[in-house]
Every structure is written in structure tokens, then in C-alpha cells.
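A single protein chain has been removed from this complex, and every other one stays in its place.
After this line comes subunit A, so read on.
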Amino acid sequence: MDLQGFGHLLISGTWVTIQLALSSLLVGLVLGLTGAAAKLSKNRVARWLATGYTTLVRGLPELLLVLTIYFGGSQLLMWIAGGFGYTEYIEIGPFVAGVAALSIAFGAYATEVFRMAMMEIPKGQWESGLACGMSTPRTFFRIILPQVWRLAIPGLGNLFQVLLKDTALVSVVGLNDIMRQSQVAISSTKEPFTFFMVAAFIYLLLTAATTGFTMFMERLANPAARGNRG
């Protein structure tokens, strides 16, 4: 296949896509864990907030989130900052808007995955941790979280695949990712099919790599399933 010298452009776009996906994953995981903690907490307001967050975000198109944050985000931020007496202009770039939108979407689905995983842990695990004299946070980090991880990884892997594919939407607001760079290449070569097909195969490669990594993480998080081979 003849890329007519646009190969390096696609590679730089792939790098931007990977950076965007990983940053959104990190922020999204924090949002998801917070959301799950809020949904399982005894505080009624926290439960309502978390339920509202997941219900709203899961019913909205990701493209709408990206557009809202990119075009309306600075207006909103300036209004909030204005309340604190800051009156300078605040601009939100496509990368920041992309990370914000994708992590909010990822966090809403991850909340459900983490909540399900936390509910799967038998109550006896908590009780025996406390009986051994550990404090509640210590029980959570030493006993519960490693097991939640094992139960949550397959679900999170699927969500990350969705996130990876959604990164393509940020090209609509002008981030130089794979999609945008292939459009640049197309505008001078006039070969849309070739370059979008190359873009499709780059995405396939990335999702395949993610599947492999998820399987590796599943093995890592579940020593029991490895049996006596390891």
C-alpha cells in the first residue's frame, strides 16, 4: 500500500490517540471508584448524586459530551472562576476537552463495574479484616481492593475498548489524532478509502493489543486461576 509519505503523520496521530486514551482511563478510573464508593455509601445525598451521574451520562451520546465541553466548557469555567473573582479568559483545548468528556463517560460505566465487583465481595471478608485488628481503610486497601480488581478487570477491559474507539470523536473538535491526520492526508492525496482503511487497521491493532493486555492483567490479578503452572 502506498502511503505517499504520510506514514509519519499517521504515527504521530496514533501517539496522540494513545495519550488521550490513557489519560482518560486514569481520570475515568478515579471517577469510577469515587462513583462506586458514593453509590454504596450510607450517605443518601452521595447515593443520589452518583445515581444521577450514571443515569444522565449513560443516556447521552459521547459526541454531545465532547461538543458541549469543547464549545461550552470555557463559558462554564469562566462563570465558575468569575465567582471566585478571576476574570481572565479561560480556553479549553481539544485535548483537555477530550480527556474531560471521555473520562466522564468512562467513569459512569466504570462506576457500575466497580459497584458490582464490590458487592460480589462477601461481607465476611470485611468482618475478618476488622477481626484481625485492621482499620476500615486498611481492610479496604489490603483485602477488598485486590479482590475487587480481579472481578472488575474483564469489565474494565471492555470499557477501555469502548473508550479507545470513542477517542476518534475528539477529531471532530480538531485534535490531531489518527482520524484527523488521515483527513489531512486525504485532503492532499484524494484517496479517502485507502487512508480511512489504514486508520481502521491502526484502531484494530490498538484494540487487539488492549485485549492481549487485559488477558495478561486478568492472569496477574487472579493467582488462583493460574493453578500450579506458575
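To be clear about the criterion, a contact is a pair of C-beta atoms (placed from the backbone, for glycine too) under 8 Å apart; a residue touches a chain by one contact, two chains touch by 3 or more; residues count from 1.
Throughout what follows, contacts and distances are computed from a predicted model.
Engineer: One chain of this complex is not shown here; going by its UniProt record, which of these names is it: "Cytochrome ubiquinol oxidase subunit I", "Arginine ABC transporter permease protein ArtM", "NADH-quinone oxidoreductase subunit C" or "Membrane protein"?
Structural biologist: Its UniProt record gives the name "Arginine ABC transporter permease protein ArtM".
Engineer: In the full complex, which of A:10, A:99, A:159 or A:179 touches the chain missing from this view?
Structural biologist: Within the whole complex, the residue contacting the unshown chain is A:179.
Engineer: Pick out which of A:56, A:131 or A:220 touches the chain that's been left out of the picture.
Structural biologist: Touching the chain that is not displayed is residue A:56.
Engineer: In terms of residues, what is the contact footprint of the unshown chain on subunit A?
Structural biologist: 56, 58-64, 67-68, 71-72, 75-76, 78-79, 82, 161, 165-169, 171-172, 179, 186, 190-194, 196-197, 199-200, 203-204, 207-208
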